[in-house]
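Below you'll find the structure I mean.
Missing here: one protein chain of the complex. Every other protein chain is in place.
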Amino acid sequence: MFQKFTPPFFLLQITTPPQKNPPPDFTTGYQYPVTINPPPRAELFTRIDMVMLAVLMLMTAYFILYKRSRREVRLISLFSLLYFGFYRHGCVCSVGSLQNVAMAIFHNGYALPLSVGVFFILPLLFALFFGRVFCAAVCPLGAAQDLILQKARRVPVWMDETLSVIPYIYLGLGTLFAATGTVFIICEYDPFVAFFRLSGGAMMVTFGILILFLSTFIGRPYCRYLCPYGVLLRWAAAWSKWKVHVAPEKCIQCHLCAESCPFNAMRMPVPDEVRPSRKSTRAVLSRVLWLIPFLAILGGVTGRLASPLLSHVDITVQTADRVWKERHGLVHGETLESQAHRANQIPDDLLYAKAAKIRRTYTLYTTIFGVWLGLVFGLKLFFITTRHRWDDYDADPAACLACGRCFGYCPSEANEKYAEGGVYIKGNLK
Amino acid sequence: MAAAENKKTRREFIADGIRTGGLIIASGAIGALAASSHAEDTVWQIDPYKCTNCGLCATSCVLDQSTVKCMHAFAMCGYCNLCSGMLRPERVGNTIEAENVQCPTFAIQRSYVENPYFQYVIDENLCIGCAKCSKGCDAFGNGSLFMQIRHDRCLNCNQCSIAEVCPAQAIVRVPAGKPYLLKSKIKQDG
Partner (left out) sequence: MISDPIHSNSPQNNPWMIAAYRTARAMEIFCVIMLAILLANSIRARINDPNNPVKLENLLVQLSQNPKDENLKKEIRNLDVTIRKNYFRSQFIAKYGLCLLIGALVVYLLCLEYLRSGNKTTPLPNVNIAKEPWLNPALSRRSIYVLGGIMGGVLLSLIVLSRHDVTYAYIHNDLFTVSNTASAPASPPPPMVQQLASAPATVPTAPTAATAPTPSNALANANTAAGTPLLGTAANTASSTPALRPVTPTAITPISPNVQTGVPTPSAAASNDSAASIATAYPSSWSNQWNMFRGPSGTGICTLSDIPLQWDGTQNQNILWKAPIPLPGWSSPIVWKDNIFFTGGDKTQRLVYCYSLSYGSINWQYKVHVKGCNTVPQVGDDTGFAAQTMATDGKRVYAIFPTGELVCLDFTGKPLWLKFLGTPDNEYGMAASLLLCEGKLIVQSDQGSDSTDKKSSIMAFDGKTGKQLWRTPRPVGSSWATPIAIKVNGKTEIITAGNPWVISYDPATGKEIWRCECLGGEVAPSPIFSGPFVVVSNQGANIVAIRPTGKGDITKTGIAWMGMDGLPDIVSPLSDGKRVYLFTTQGQITCYDTMTGKELWTHQMADNIKASPTLVGNSIYLLDTKGVMHILAAGDQFNETGKNPVGERTYSSPAYVDNKIIIRGEKDLFCIGK
């Protein structure tokens, strides 16, 4: 069962290898050189990060909800981009922290560090009270996209609603791989972190450039159509205590705020003549309600079937499969993984046992993931069908990124308050 | 009208409940984390006893020049005249020239100590973490050269991109308070 490690044959061919030499007894009083092992960045920094996070969110909340001014928010964005992004290299961010939380909850033997916990919880807590002020200016990923947004093109509503399903899927997938302790895919495929670190693989840089290019004319594509943490913030912000309201007093139904919002985050009143009839809505609704449990079950079954496929992301499973194939002559040659497995003299049976255990965990988790997928699709259909009826224009608290662009556009606001940029334009509106 | 009013207050009531609950949960979780001594930050490190010197560290790190460097456990070193970490096994001579040495950047430097011993030191500014020297040392020498993540360079990404590809799964999270897994084994009665 225990193979002796034999060096590859080409190593054996060399004549008189200098075999294991005992450390010498020095006679000249030689002292070993001292090796300095630099410590990781000071814990102080992570403390500063936490304080900075809270302070910046408070400032954003103050400027958005109380001062109703966008200019300062843009400066805060620039600051967080420089500090959290370029100075702190974008790690740990709240978006990635959700994986640490999932791993701490589901995977044995990982204790959640305090700073990571704070980065996960604080933005959600703020969202419960002030809306998504974290997205508005503090998140370096959001700031990077927001600052380079020039002239936003409106994404058609049907496309917007379809694409907004993706974050839920991404959240599920990220949690699945984090909970099994496999890999943090949300960090791995973070499009901006290559810029923050000033280096990265060609693939990721290309992806990053693509997203940045898109964000010059589409409002925050990553935040709206990928960000998994945004899903959680959405849930929290839906219940926020103080929300962004566009019209300070009475909405005059001018549509300007809806026009100004680059993120399709405005609720709009709808004239009766274009609204689908109550009867047809009810018919669709009953269909959708039947569909939800069916989709959940279908998703669960598919997830379970996909378990071997998804578990193959895990490197232990990969190694075990490879070693098994090699042992049974199904493949020829060795991979780095199977070489490492042999070099470390781990018995094959033990590797198989470990991989089997991981695969079993995956069977459960992928089933749950599948059910989640089914529910996401089903509930999305449900919410599209039962859309609420609004009398006035106002920001949807769940989707509103609290950027403050709409304030300057509202005529009633401009009539009585400072408008965007702090220029007093009362009575000066064209 | 009254029903609508009622409904609104009910929704408000639920929202207040959620917010209070969220506040309590959040402060409880943060408090528990702060109180727990296990909640120390973690950093990545290579377990030198698992590392197989495959060389992926050099190319997989997000940094242009890998954060992984070779380190030397001097107490384990044999101070050999001909160092298998320094010279290639299929060399044509024993001179320290490009055709004979392992290191692609000449980061391993040798100096005379006393007859017949030589000291080998790694220049970290030159080392690119290719693990050629530690592989040679492991194969024929005492294994005193080994790879470590150097924390003056490491950005401590939440997902280490080397850990992702490490075939031996040798890169692990360690507490930030003891960020190195050095290769001088501590011995006492066990």
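Letters A and B name the chains as they come in the text, with residue numbers starting at 1 for each one.
Heads up, the rule we're going with is that contacts are C-beta pairs under 8 Å (C-beta built on N, C-alpha and C of every residue); 3 or more make two chains touch, one makes a residue touch a chain.
Everything quoted here is computed from the prediction, not taken from an experiment.
Visitor: Could you tell me which of the visible chains the hidden chain touches?
Guide: Hidden chain, whole complex, touched shown chains: A, B.
Visitor: Just to verify: which one of A:42, A:198 or A:289 makes contact with the chain not shown?
Guide: Here the residue in touch with the unshown chain is A:198.
Visitor: Which candidate, A:193, A:355 or A:371, sits in contact with the chain we can't see?
Guide: Answering carefully, the residue with contact to the hidden chain is A:355.
Visitor: Of the residues in chain A, which ones touch the absent chain?
Guide: Within chain A, the residues that touch the unshown chain are 1-2, 20, 22-23, 25, 71, 74-75, 78, 82, 86, 108-111, 147-148, 150-151, 156-159, 161-162, 165, 169, 198-199, 202, 216, 254-256, 258-260, 268-271, 274-276, 284, 295, 298, 302, 305-309, 312, 320-321, 324, 327-330, 345-350, 352-357, 359-360, 363, 373, 377, 380-381, 384-385, 387, 408-409, 419-421, 423, 425, 429-430.
Visitor: Applying the definition given at the start, please give the residues of chain B touching the unseen chain.
Guide: 37-38, 40, 49, 55, 58-59, 64-65, 75-76, 90, 92-93, 97-99, 104-106, 128, 130, 174-175, 177-178, 181, 184-190
Simple rule for what comes next: only the chains that are shown with their structure count from here on.
Visitor: Rounded to the nearest whole Å, what is the centre-to-centre distance of chain A and chain B, using the mean of the C-alpha atoms as each centre?
Guide: Comparing mean C-alpha positions, chain B is 25 Å from chain A.
Visitor: Quick one: in the complex, what on chain A touches chain B?
Guide: 7, 11, 14, 17-24, 26-28, 30, 32-33, 35, 37-41, 43, 46, 89, 91-93, 96-97, 99-100, 110-118, 121-122, 124-125, 128-129, 183-185, 187-188, 193-194, 197, 199-201, 236, 239, 241, 315-316, 319, 335-337, 339-341, 343-344
Visitor: Hey, which residues of chain B end up touching chain A in the complex?
Guide: 15, 18-19, 22-23, 26, 29-30, 33-34, 36, 38-43, 50, 52, 54, 56, 62-64, 71-72, 74-80, 82, 84, 89-90, 113-114, 117, 119, 121, 139-142, 150-152, 154-159, 161, 164, 166-169, 173, 176, 179-180, 182
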